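Complex shown without one protein chain; remaining protein chains in place.
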Amino acid sequence: MAAGSSIGTLFKITTWGESHGKAIGVVVDGCPAGLALNEEDIQKLLDRRKPGQSKFTTRRNEGDQVEILSGVFDGKTTGTTISMIVWNQDQRSRDYSQIADCYRPGHADYTFDEKYGFRDYRGGGRSSARETIGRVAAGAIAEKFLEELGIRFTTYTRAIGPVEIDADRMDTAELNNNKLCMPDAEAAKKAEAYLEEKMAEQDSVGGVVECVVSGLPKGLGEPVFEKLDANLAKAMVSIGAVKGFEIGAGFDAAKSCGSGNNDVFRMKGGQVEKATNHSGGVLGGISDGSDLIFRTAFKPTPSIARTQPTVNRFGEEIDLEIHGRHDPVVVPRAVVVVEAMAAITIMDQLLLAMTSRMDRIVDFWKK
Amino acid sequence: MAAGSSIGTLFKITTWGESHGKAIGVVVDGCPAGLALNEEDIQKLLDRRKPGQSKFTTRRNEGDQVEILSGVFDGKTTGTTISMIVWNQDQRSRDYSQIADCYRPGHADYTFDEKYGFRDYRGGGRSSARETIGRVAAGAIAEKFLEELGIRFTTYTRAIGPVEIDADRMDTAELNNNKLCMPDAEAAKKAEAYLEEKMAEQDSVGGVVECVVSGLPKGLGEPVFEKLDANLAKAMVSIGAVKGFEIGAGFDAAKSCGSGNNDVFRMKGGQVEKATNHSGGVLGGISDGSDLIFRTAFKPTPSIARTQPTVNRFGEEIDLEIHGRHDPVVVPRAVVVVEAMAAITIMDQLLLAMTSRMDRIVDFWKK
Amino acid sequence: MAAGSSIGTLFKITTWGESHGKAIGVVVDGCPAGLALNEEDIQKLLDRRKPGQSKFTTRRNEGDQVEILSGVFDGKTTGTTISMIVWNQDQRSRDYSQIADCYRPGHADYTFDEKYGFRDYRGGGRSSARETIGRVAAGAIAEKFLEELGIRFTTYTRAIGPVEIDADRMDTAELNNNKLCMPDAEAAKKAEAYLEEKMAEQDSVGGVVECVVSGLPKGLGEPVFEKLDANLAKAMVSIGAVKGFEIGAGFDAAKSCGSGNNDVFRMKGGQVEKATNHSGGVLGGISDGSDLIFRTAFKPTPSIARTQPTVNRFGEEIDLEIHGRHDPVVVPRAVVVVEAMAAITIMDQLLLAMTSRMDRIVDFWKK
Partner (left out) sequence: MAAGSSIGTLFKITTWGESHGKAIGVVVDGCPAGLALNEEDIQKLLDRRKPGQSKFTTRRNEGDQVEILSGVFDGKTTGTTISMIVWNQDQRSRDYSQIADCYRPGHADYTFDEKYGFRDYRGGGRSSARETIGRVAAGAIAEKFLEELGIRFTTYTRAIGPVEIDADRMDTAELNNNKLCMPDAEAAKKAEAYLEEKMAEQDSVGGVVECVVSGLPKGLGEPVFEKLDANLAKAMVSIGAVKGFEIGAGFDAAKSCGSGNNDVFRMKGGQVEKATNHSGGVLGGISDGSDLIFRTAFKPTPSIARTQPTVNRFGEEIDLEIHGRHDPVVVPRAVVVVEAMAAITIMDQLLLAMTSRMDRIVDFWKK
């Protein structure tokens, strides 16, 4: 689709807003009528991305209270467009003179100027991390919808830099006990130490987010271009700072053999099941009833405290110092963004999958 | 987009056909008028995916001669839909009785039955690798178009199972000297030995394809959901057997620090350039003028010669023997599919990027 | 949507082919699996647009036998893309020298040259009436699908030039008794006389097609831009030679008063019904359970036998004589095209309407 701020076919969202503009928001189209929904449902998910929670996230107190402007009546969605808004509280005219003219390494300043001829340079403008507010607000609706159908999300930090969780120690209850959203207390402790070290060096680190979706019906996704995993890949790589996506065994599958990677089908309680889940819940682009499991790689925060060489828009080589606090790692705050984008993608696919069989369509309309 | 056999917005392709149906084809919509094009242009790319070239690909002589049925007149595209067809020469009614009822591990048999209620079981039907013929035929048009604008593709096998090419030995001239499309003679030799070993064990292996695109204008891709890399990710993961996608430093970026991963901007011959290219040619979802570099992970061929346990559609656990020859690795033949999908994606983005600036639009129409 | 040869969201068709190219065809994506379908189903509708049936249609024996190339297995649709083809039997290289360079009044020759820089001038190329073969073939599938849900189409010629059918004499049984598809024997006779007169004058005439759809469920169509009637309007005006569309009372509604135009709701057999149907079956863009009734205005055939002044592509004013036989009126052959486009539009809307209510979605997936 052109005009890049919309995603989805039947459940479609359109986000808008810049980091230091008046507000940030999203319009959600195609949410079925009759879903119970209020602002608290949205706020809960939004709060999971709020900064200021630890020394690893920026202190700016954003508040970020969401307001629903349309599409909900008597506590239920009406089936028409749901508009949500979060006002920006931090619009003061700072001195952006340095950043306005220079191209920060790892940021989109240069490509925006090349594409559009100029840019809203305040706080990253449209490519700021605040853009994800709209994604998360829309994702909250999708998650609420999917919950009604028994679909659940478990999303967490799998790795911070080189520190990865250990499958044997994995404990999702641990997820909320540490600021890094790691389901492994020991790994979390190591990762915190690693982060402190890098912060002391005025540096930043990357990481990996993993998402597990359970309760998915079989049959979601289309066999050719609209594969479930292809749509997830797009949704994930559309998140700022993401450099990679893999599903199931992922890049490890490339190193494995068919005899080990194939998931053997077995009968269990009268149901067809896979003995293993290297596929990550998708066969031929279509959900197979196992848990959906995928990972997303985030690069290190490009804004670092140490001085960096760069150029400005006048073609001069300069030394850049980025002031202000920046998260040394985006991963813990990105966990909820990954989950939101997954929920948005899956809800859309679930609606689309309702029209795949003649018998079910006849049943539906004959009632 | 629903109805999963189309991809693209301005340059849009729709594929059709099953492995053992009458024919396989593609309809290309949105190709600009006036591009010189003939069947030889298409055949050249199609021949790169043709099997029967080595002991690592199946022997079936497919021929696969493409025919252009519309949209070309006097040797040039007319601006209207280009329909291309390849007749299937191998439609004999074999005995599919075993495969018809059973669910092959790693294949889409089970998910097709769950989604559609039944399936065309002959040779994998719609999820056969022959489906990629339409992609490659359309990709040939996209590549021809992009060549006119100075955009070039170099695509190759980066790894076969655990055997990876060595950056220091990399030599693209070597690409066509070995059956595995590896630009490193030594790695190719090792990979061949590895493959022979696995074939002897009645097993299959996976691998990684890497694609480098040079000459790309700056400014392709949209900042939010329609990022250039997000669209590439979808295009790649939509290829059968793909389990992962990464761009630039990819999953390694997740382990790196900002100071190392940031690409510093420098002036070179009066032009802004990046000193390194960890971004893989994309910043904020928009092409930055460096080479576009991405990798795609393929799982091992699911069809293996050794007996596998599975279940049939009657819910019985059975032992499955898959007869006939199957490629022990899909990667060498998938190289051209990756390139075709990249070309299709980039051509679409290049057309979309023509409308980003008022001054350029006024210029365009005022002439 | 760009790249103009596709229409539809969930049920999506893509047509291709030129009048004198190798073949004409259509790819249908999004047809649910399990619909019984064979070539005879398609041929039946195609035969309704076949020329050579009367003195009012051209004599060229086209044959136009459709072939299904994919998407059907064991007599049922598989849920994947259905490709259909009709070979052109009349590709002889005639002498197109005059027509190649001149701009026929009322045709698209001039606008094609302006848009694309050149054109396939043989027989109208892509804007030939033969382009409708793909529409009708796809429409046959949609009609078969809708029949399973009890939805029926009655489509006929409402007017030929100034000769209109009389509501009091209307008799749909009469439809197949005359070559003009008029459900009024007396009007048909008058219209034939009028046509003969105009043919003698080397002239052509226009007309109006009316379509009535019964058995439509309530709730099809979306309230804002995706209104059922808005989509019908687009589908109709996309047919070559169409200059107007109206639904229900149409342009007459503009002259009426609210007290007369409003359709009063009444109870009938425990069901809500409208006492009249000036709305034509749509309220607020959503089907209301009454018959859908709309009309489409066709201009006179632009190709006429008498000499016409025009210009050629070298900017010279010339006198044009169009040789060969042309239908003096397109309406009788367009009846089935209108019906096909209506069926395609309604099938798409019917699939889309399955996701409007939470309770129905939960029901669907909980089974």
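Note that the chains are named A, B and C in the order they appear, and that numbering of residues resets to 1 at the start of each chain.
Everything below uses one rule, namely that contacts are C-beta pairs under 8 Å (C-beta built on N, C-alpha and C of every residue); 3 or more make two chains touch, one makes a residue touch a chain.
The model shown is predicted, which means the values in this text are computed figures rather than measured ones.
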Practice problem: Pick out which of A:Asp64, A:Asp120 or A:Glu174 touches the chain that's been left out of the picture. | Solution: A:Asp120
Quiz item: Where does chain A touch the missing chain, residue by residue?
Solution: 2-6, 8-12, 14-18, 21-25, 27, 29-30, 33-34, 67, 69-71, 73-74, 76, 78-83, 85, 115-120, 125-126
Quiz item: Which chain C residues would touch the chain omitted from the figure, given the whole complex?
Solution: 1-7, 9-10, 15, 103, 105-108, 110-112, 114-117, 126-127, 131, 159, 161-162, 198, 201-208, 218-219, 221-227, 229-238, 240, 243-251, 253-259, 261-267, 270, 272, 278-280, 282-289, 297-304, 306, 308-311, 315-317, 352-353, 355-357, 359
Exercise. Over the whole complex, note the residues of chain B touching the chain we left out.
Key: 2, 9-10, 30, 32-35, 77, 79-81, 145, 148-149, 217, 223-224, 350-352, 354-362, 364-366
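The working rule: only the chains that are shown with their structure count from here on.
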Quiz prompt | Angular offset of chain A relative to chain C [C-alpha, multiple of 5 degrees] | solution = 180
Quiz item: chain A to chain C: how many Å between their CA centres?
Solution: 44
Quiz item: In whole angstrom, what separates the CA-based centres of chain B and chain C?
Solution: 38
Exercise. Can you tell me which residues of chain A touch two or more of the remaining chains?
Key: 2, 9-10, 223-224, 352, 355-357, 359
